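Every protein chain but one is kept in place in this view of the complex.
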C-alpha cells in the first residue's frame, strides 16, 4: 500500500533541510489560513483557478516563476556561501545536501522559473499583439498551466518527503541509474520534468496554432511584431525538441523501475546515448529560452528608442536560421566524449556558424538605438545591459566551440560562468524587461521606477561580481560542483563570487519591495491611457488592463508597428460605427484543467514512491476528466454587440477627457516626451 | 447511394490498399524465400518501405500540396528534422562505438 514511503522519508537528515522544510510547510499553512480567514476561496476558485483567459493564465505562470525563483536564488546563495568558506574544511553544507542544491537550483531555474516566465509573458502578450481575443485552445492552455504547477509542486514536495536528485540538472547515468542512486531523488527529477515537458509541448502547439490562425486581418507574417516571430520559432523548437527530453528521461525511468538496460554499465547499456538524447533536446532548449527574450528586447528597444526596428527582415531571417541551426550543434556539449576528429570538427564549425545570425541581431539592435530618442526606463536599462553582457557570454561560447579549448575547460567553473552569462543577461534580463514593460498592461499601473532601478543595478553588478571570477577560476582549473577544495588561491575569487550572489539577492529583494511599493502607489502610477510608454504595437491601443474580450472590434492592420503609424498619421483611437460591432463568444470558466493538474501531481507522486494503486486511480481520473470535457457543450458565453459598443464609447470619452486640448488621434506622445 | 466525390474517395482507398498490400508482401517474400543476396534484399526492403509510406500518405492521409498545404509542409519539415536527429545520433554513436569498442 505505501510503496517506498516510510517514516525515513521525513526531512530530518540535516539542520538546514529541516529548517527549509518547516519554512515551506509554514508558508503553505499561512497561505491556507489567510485564504480561509479572508474568505477568499470562492473568489480564488471562480476568478483564477478555473479561468481560461490567457491574461489570467499568464499572470499565474509568472507568479509560479517568481515563487520558484525565490527558492532557486536562496539555494544559489547557500552554494556560494559554502564555497566561500570551504577551503580545507567541510563548511556548513554537507556533500549530499550540496549535490541536491545544485541539482534543484538548475532544474528549478530552467523548468520552473525561466520556462513559466516565458510562457507567462507569451500568454499575456501574444493574443494582444496579433489582435486576437484569446489563444486558439484556451482550455488546453489552462491544462498546460496546471501541469507546470503540479511539476513545480513535485519539486517542492521533494523537500518535504524524501530527497531530490543529486545528479545535477542534466541527470547523467549511470550515476542516476538505480545502482548508484537507489533513492527517490532521481524519480522526483524525472517525473517533475515529465509533467513540465508535457505542459510545454501543449503550450508550444497552442502558441503556434494561435499565431498561424488567429492573426487579425492584414497582419501578414512580415508585419508580425518580433516578439510574435520569436515565439513562433520557440514554439517550433518546443514541438520538435521536447520529445527528445521525454525519450531520454523515460528510458532512464524504465532502466530504474523495470530493470532495463539502456544506460546501464552492464548488459549492453550505452550511457553516452543518454547524453546524446539529452542534448538533442538541450541545445534547442537554449534557444527556446533565449529567442523569446530576443523578442522582448526587440520590442523594448524599438519602443524606448522611439524608432521602428532596424533591419526587421534580417532579424526575422536570423531568428529562423537560428531555429534550424540549433538542431545541428548538440554535440558541442560533449566534445570530450571521445568522438573522432571529423565529428567534433563538424559540430564545432556548426556552433561557430550559429553565432553569425546572433551577431546580426546584435547589430540590428545597436542600429535601432542609433539616432533614436532613447528613454532610459527600466526595461531599456535591462536591454542595454543585455547587449553588452550577452556579447561577452557569446564570445566565451565561441571559445567553447573550439574542441581543443573545450577539452581544457570542460566541466570547469568556466562553463558555469559561460551559461550563466547567457541565461542571466539573456533570458532572465529579457524576462525582467518584459515584466516591467508589460506590467501596466496586465494590471493597469506601472511599476515603481526607483526600486526598479535599484533592482536592476543589483542584478547587473551582482552578476558581474558573481560570474566573472568563475571564468578565471575555470581557467585556473577549478571543476564545477565542488563542495570543498584545497587550493588556497581559489578562495579570494570565490569570496568575491559569494558577494556577487548576495548583491543579486539584494536586487531581487528590491524587486519584491518594488512590487509592494507599486501596489501601494497604484493610483499615482495608474496607466489611464493604456499606452504608458508611447509604444508601437496593437496591445497598447486597448485599455490597461484590457477588457476580457481584448478587442471590441478586431483591428485591421496595414503596416508594421500599426499603432505607431496610426499615431503618426493622426488616426489613433478610432471609434468604430455601431454596425461594425458583432456579438462575440468567449470560453466559459472550467474547473477540469485544475482537477487534471491535481491528479497529475498525485500521479507523479505515486510514480516516485511506487504507489501503483494511486497511479492507476489518478490515470483513470484524468481519463474521466478528458471524457467529461468531450461531452461538454455550451462551453462558450456570449457578449452582445451593444455591450461592446457601450464599453468602447465610454473608454473613448475617458480618453478624450485625458487628452484635454491635445489631439487624441495623435495619441499621448506628449505625455512621454523626452526631456 | 454515394455521391460521386465519395465514390472517388472510396476508389482511392481501395487502390491505396492494394498498392500497400503489394508493397508489404514483396519484401516479406524476398526475405522468406531468400531470392536475393543480403544487400539487394536490404535495398528492396528500403525501397518498398519508402514507397509504401508514400502510398499511405497520399491515399489514406490525403497529403497533397493542393488539399492540405500546411500539413504537407509540416510533415516535410518534420522529416527533415527527423533525418537530422536520427542521422546525427547514429553517426555520433556508431563513431563512438568504433572508437571505444573497435569490434
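In order of appearance the chains are A and B, and numbering begins at 1 in each one.
Everything below uses one rule, namely that a contact is a pair of C-beta atoms (placed from the backbone, for glycine too) under 8 Å apart; a residue touches a chain by one contact, two chains touch by 3 or more.
One rule holds for everything that comes next: contacts and distances are computed from a predicted model.
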item	value
From "ABC transporter permease", "Putative DNA modification/repair radical SAM protein", "Polymerase nucleotidyl transferase domain-containing protein" or "Cytochrome bo(3) ubiquinol oxidase subunit 3", the hidden chain's UniProt protein name	"Cytochrome bo(3) ubiquinol oxidase subunit 3"
Residue among A:101, A:136, A:159 or A:428 that touches the chain left out of view	A:136
Hidden-chain contact residue, picked from the options A:239, A:432 or A:470	A:239
Residues of subunit A in contact with the chain not shown	136-137, 140, 201, 205-206, 208-209, 212-214, 239-240, 242-244, 246-247, 251, 254-255, 258-262, 264, 266-270, 273, 277, 280, 585, 627, 630-631, 633-634, 636
Touch residues of subunit B, complete complex, unshown partner	2-3, 6, 9-10, 13-14, 16-17, 20-21, 24, 27-28, 31-32, 34, 38, 41-42, 45-46, 48-49, 52-53, 56-57, 59-61, 70-71, 74-75, 78, 81-82, 85-86, 89-90, 93-94, 97
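The rule we apply is simple: only the chains that are shown with their structure count from here on.
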item	value
Whole-Å gap separating subunit A and subunit B, where each centre is the average of the chain's CA atoms	39
In the complex, subunit A residues that touch subunit B	212, 240, 244, 270, 272-273, 276-277, 280, 327-328, 330-331, 337-340, 343
Residues of subunit B touching subunit A in the complex	70, 78, 81, 84-85, 88-89, 91-93, 95-96, 98-100
